[in-house]
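Dropping the structure in here first, questions after.
Apart from one protein chain that is not included, each protein chain of the complex appears where it belongs.
Entry: chain A
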Amino acid sequence: MKFALNDEQRDFAKSLDDLLGAADVPAAARAWGEGDHAAGRKLWTRLADLGVHGLCVPEDAGGLGATPADVVVAFEQLGRHLVPGPHVESIVVAPVVLAAADPGALERLASGELVVTLAAPPHTPYALDADIADLVFLLDGSTLCTGTAGALRRSVDTARRLFPVSAGERLAALPADTVAAAFDAAALACSAQLLGAGERLLAEAVEYAKARRQFGRAIGEFQALKHALADVRVGLDFARPLLYGAALSLGSADSARDTSAAKVAAADAAYRAARTALQVHGAIGYTLEHDLGLWITKVRALVSAWGTTSVHRKRVLAALSTA
């Protein structure tokens, strides 16, 4: 029994944190939302160089064949740093889809050469960044088709560029458990992004509370703010073990229950972090030029991505009721 990250995982997180911390990711996210993908694509390549895009690709197809816990580690950093792009789709879901549709493309996926996206109704009705993706799919139930993107729909998170997708050529009928596993893995990666975003929001709020002075003292001295921030800490600390627990049970009989539990907890904790961070910042946090809003709107979008909190609560109870 060793329920903690190992040294390799900590080093991996650190190298991603260093890489992304040195880049101006918020600027890349703003540009991405305006349709300028240059900075974001540069990040995409650098992340691929660190192995992020090959995490879920088998080793014999040029990937790392990493564990779900490694995926959680990586996506927490993507969320912490606000990296734009269809990462859940390309890194977590695409390997499953390509294994059925085009196994030869897996190596190019792992190297970061391919941008893959998909819509998977009902929970993921729009495909992220379909206008720049090399491959667009529609996974409707267990039926996999090529997809054709419609007109851009704007998300509350400006960096999430959403496109409706209509079915093209029918490619394959995926086994139901394969589809279920892909959905669970995507929901877990999304939860990890939420956790990372929540951690970042808490860190930003704490720094601001130490620096900002009102009524002659740092606002972080005020107990009302301290207690609100402490509650954010508690929420994030107890969401994290559910994520790693779900990573360990991914693909097992408890997979749906545990990934849904992780998504609910991560969404609630990150959302609380977002609301609290905004309240701590006050009016400055509500302005478009301040970066805080990029995380706040990201969290709001991810709360309902890959299954809303309500959908996931329902799945938990369904699993428990049949247990």
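By our rule, a contact is a pair of C-beta atoms (placed from the backbone, for glycine too) under 8 Å apart; a residue touches a chain by one contact, two chains touch by 3 or more; residues count from 1.
Here is the rule we go by: contacts and distances are computed from a predicted model.
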{"item": "Among \"Maltose/maltodextrin transport system permease protein MalG\", \"histidine kinase\", \"Alkylation response protein AidB-like acyl-CoA dehydrogenase\" or \"Cytochrome d ubiquinol oxidase subunit II\", the UniProt name of the subunit that does not appear here", "value": "\"Alkylation response protein AidB-like acyl-CoA dehydrogenase\""}
{"item": "Contact with the hidden chain (one of A:Arg41, A:Arg108 or A:Arg233)", "value": "A:Arg233"}
{"item": "Residue touching the undisplayed chain, where the options are A:Leu43, A:Leu201 or A:Leu242", "value": "A:Leu242"}
{"item": "Absent-chain contact - pick from A:Val25, A:Val52 or A:Ala69", "value": "A:Ala69"}
{"item": "Interface residues of chain A (partner: the chain not displayed)", "value": "1-6, 9, 67, 69, 202, 206, 209-210, 217-218, 220-227, 229-231, 233-234, 237-239, 241-242, 244-245, 247-248, 261, 264-265, 310, 313-314, 316-317, 320-321"}
